[in-house]
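Every protein chain except one is present and positioned as in the full complex.
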Amino acid sequence: MNLKKYRKKSPWILHYNAGSCNGCDIEILACLAPKYDIERFGMINTGNPKQSDILLVTGPVTKRSRERLVEIYAQMPEPKVVISCGACASTGGVFRGMYNCEGGIDQYIPVDVYVCGCGCRPEQIIDGVVQALGILESKTRDIEQSLKLKNEAITEEGQTNRRNIAAEL
Amino acid sequence: MGKQYEIPVGAQHISLLEPLHFKFTTGNEKIIDTAASVYYVHRGIEKACCTKFKFRQVSFVVGRVCGLCSISHTTAYSQVAEKLVKIEIPRRAKYLRMLVIELDRIHSHLLCLSHVAENSGFEALFMKTMQYREAFMEMLEAVCGNRVQFDYSIVGGVSRDLKPETARMILTGLKKFRPQLQELFHIYQNNWTLSLKNKGTGVITRKDALRLNVVGPFARATGLETDVRSQTEDLLPWKEAGFRIITEQTGDVYARNMVRLREVENSMEMISNVIDGLPESPIIQETKSFPDGEAVVRLEAPRGELFYYAKGNKTQVLERLKIKAPTFSNISAMVEGFRNNEYGSVPAIIASYDPCLSCTAR
Amino acid sequence: MKRIETTIGTVKKDIGNFYQFDKQHFIVMNAVDLGEKLEIQWFFSDYNSTGEVTAYCAQVNPGDEIPSLKSIIPSAWVAEAELADLMDIKIEDTARGFVLEPDSEPAPLRKKK
Amino acid sequence: MDLYIKILLIILAPFIGGLIYGLERVVKARMQRRIGPPLLQPFYDFFKLADKRRMIVHSTHAFLGIMHFFSLWFALAILILGGDLILVIFLHLLSTALLILAGYSTRSIFSHLGANRTAVSVLAYEPVLILIAVAVFIQTGSFEVSAIYSSARPLLFSMPLAFAALLLILPIKLKKSPFDVAEAHQEITGGVELEYSGIFYEAVYTAKWLDEVFCYTLVYLFGAGNPLIGLGLVVIVFIAVNALDNSSARVSYKQMLRFSLAVALPVAFINLLLSVFQ
Partner (left out) sequence: MSTFLKTIGNLFKPPVTKRYPFEKTFLAENYRGMIGFNEEACIWCRRCEMACPPGAIVFSQAMDGKQTYHYNRAVCIFCEECIRSCPKAEAGALYQTGVPAPCALKEENINNGWADICSEAVRGREAYSAEKKRLAAQKAVVKEATGNQADESTAGKI
């Protein structure tokens, strides 16, 4: 049977803050709140990369948080999509070109949906997630790697060992 | 279970809004030692503010230092810049700044309270508090045009005027919120399981608060009467708006919740006073001069004392801008506060500190 | 803001005499690059109703070591560690790497010659 | 005939459990003034997890998880078929023990903590269950569950205290606030199930559903003999447990242990004495 159509029915989200100003983070919290209750779409905010399908990243990648970002991305099992919430996560926004910022998370991991706005409204986040679900359905289960990944994922008898997959940058 | 565990919390953890990293050494889930690393969010805003941006633009950049106290940052910067360019802003602008600061304080405190509730495992209370908070987000959006990044105070005044229908909306919203606030009071005070989690955990005594220079609700919960709003009459007329210092005695999580709830109450009074006594005057004072000399400004952000130091050199670009965020002063006390607590109550304690690391790291 | 000029030789003694932990509140430590010299500033405010800000200022050369105030003010270590990284100044028993990563630009807040 | 129904029940147990779980999520959402997920949400999750890429920590870990599921199912089967109550309780204990082993078999610190806490919660509710079982034995004269099914007078009336004791430990078994220390999401991010992912997480996830069925069957036992009373009990307990879940914070595991040993255990014990001396 075709299981693909169930992907968009239970997207479990993981939220990582790569050095944002909390503006978008509290909006993500507000999405969980009763007014915009994203559990309607079957979303759970799992704090656990290994069980989540959608990675919501906020903030321009600061130099100290980038390894964690790549690690978390590597720990998530495919199929997975990445949503960058807010101007600074998408392009660096007002922090573009500051000395400790990398200017957008898509310098490190492939981003599927860019949510604009500073800080992005919950409506915008929901729109972005809805678009991401369409992408999630069309994804395959091949390993996606972050853009600046140094060492390859080791594959031994068909199982992928991701212990040392994250890039040391 | 006698052996000691090294429990890392962060950088990504479900009970954390922002990347900070704690390493707890625990035996039987009782915390023996704590190590913290907080500078995950360092972006280099100070540098950019004195090289890249003109002094008019900086007020929008410092707003992005922190999304929760963005209005406090923009206001503090605008005040320090006004001191440097030596202008006096109109009264109406002062009142409008106060209005937005207090609205922001309410939404920030409610967020913190809901976060405490969720981290102590009380999901329903988290939902309830967030639900009540949405009303204030709508007010802020109606006043400033955006939900979290307000960009309301600019150098010389405020960016937009308060429409009468918006004022009416705020007043009706406050009237609607009062019984809900009483309900929250009731739950946070009387819920037995919540008190098991919150009473007597994360205690900081008044002496420690003085020794470690703690600021904000964190300090006021220990009975230390420190509130910059009572000391900076010259910048914003807090006393006219009916501000009063709120303190609790036992410096635990419960006391912090109570301080926040009662400050929300006080802020509601202040907002209604401000809207009633809103003077008629232009809202912005234009200027052509450039910043010169040096000045400091202290402002009470939702989390405590915010400190700005600026130095100008008669050009568009500032010479030096120093931002001291409230959490910056609390870090050493935060590490102290965990000692001899259950690991189970750590998330609640972290949330009750209401840490704002993007302020701290800039 | 009340400025009190001092030197790094005497700053520890001055602040030791001035600061009582239940009367003054240590705000933050700051440094300004004046070109060839640096100005280090320690900001204090009173707990009383006026809350006046006092700034102890000392001019130093980039090379020399600044005494640490941890013995007087326990919570000063955060400011000192941050400043040591951002301004690239030597502070007594303060390690580097509190703020910056190894590969990020050193001494960002210093003026580039 | 009756046997067929029972076998059908056993086969459908995961499905029923999933329905209960979904209903629970809807009820929880409604208690928080939210709309909440659709009723079939757990099954959507199930199929989605089946579709994920397989990642395991090590094979033993995954195997223990699956064993946990099947042993739990077996315990449920015996319970429904009317087997030995003590055997049921110990099978349930075994399945939990397998989960605890799985927790200890990984390197993750949170998984270890979760295993610790699960062990503590077992310590909290098992004695009460056993005391109840003994009391049932004294009442009905045998450890067979079928005896309860066939007993004319529901246990609820013959020993209400036992029912009270069961109510007190039910939140611990169902991992509900205030006693959800075993998978405290904000503290140890799910505890034992932390390291599972994809298809292997299904075992733990569906085992939760089975746990629901198991617990509510225990509740049903107290009304057995008269199905109406039994179902009524189940509904009331369901609502009560969820309301408690949504009106209380999580207590620390030491407080939980103290509570169950100081309140639930005495209640069960008094009930035992009463049933001995009447």
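So that you can tell them apart, the chains are marked A, B, C and D in the order they are listed, and the count of residues begins at 1 in each.
Methods note: contacts are C-beta pairs under 8 Å (C-beta built on N, C-alpha and C of every residue); 3 or more make two chains touch, one makes a residue touch a chain.
What you are looking at is a predicted structure, and each value in this text was computed from that prediction instead of being measured.
Asker: Could you tell me which shown chains are touched by the chain that is not displayed?
Answerer: The chain that is not shown touches these displayed chains: A, B, D.
Asker: Tell me which residue among B:G27, B:G145, B:P164 or B:P279 touches the hidden chain in the full complex.
Answerer: Only one of B:G27, B:G145, B:P164 or B:P279 touches the chain omitted from view, namely B:G145.
Asker: Of B:N191, B:N213 or B:S345, which sits in contact with the chain we cannot see?
Answerer: That would be B:N191, which touches the missing chain.
Asker: Just one of A:I28, A:M43, A:M76 or A:C118 touches the chain that is missing; which is it?
Answerer: A:C118
Asker: Identify the residue among B:V61, B:M98, B:I246 or B:I275 that touches the chain left out of the display.
Answerer: B:V61
Asker: By the contact criterion defined above, which parts of chain D meet the unshown chain? Give residue numbers in ascending order.
Answerer: Counting only chain D, the missing chain is touched by 27, 29-36, 239, 243-244, 246-248.
Asker: Applying the definition given at the start, please give the residues of chain B touching the unseen chain.
Answerer: 53, 56-57, 60-61, 64, 124, 131, 138, 141-142, 145-146, 149, 151, 159-160, 186-187, 191
Asker: By the contact criterion defined above, which parts of chain A meet the unshown chain? Give residue numbers in ascending order.
Answerer: Those residues of chain A that touch the unshown chain are 34-37, 40, 87, 90-94, 96, 103-104, 106-107, 110-118, 121-124, 126-128, 130-131.
We take it that only the chains that are shown with their structure count from here on.
Asker: On chain D, where are the residues touching two or more other chains?
Answerer: Those would be 32-34, 185-186, 189.
Asker: Touching two or more other chains, which residues of chain A qualify?
Answerer: Within chain A, the residues that touch at least two other chains are 34, 46-48, 63-64, 99-100.
Asker: Applying the document's contact rule, which stretches of chain D touch chain B when the two form their complex?
Answerer: 31-34, 109-110, 112-113, 116, 177-178, 180-181, 184-187, 189, 246-255
Asker: Which residues of chain A touch chain C once you look at their complex with the stated criterion?
Answerer: 63-64, 99-100, 169
Asker: Name, in rising order, each residue of chain C that touches chain B in their complex.
Answerer: Touch list, chain C to chain B: 1, 21-22, 25-28, 30, 32-33, 41, 43, 45, 47, 49-51, 53, 55, 73-75, 77-79, 82, 86, 98-100, 108-109.
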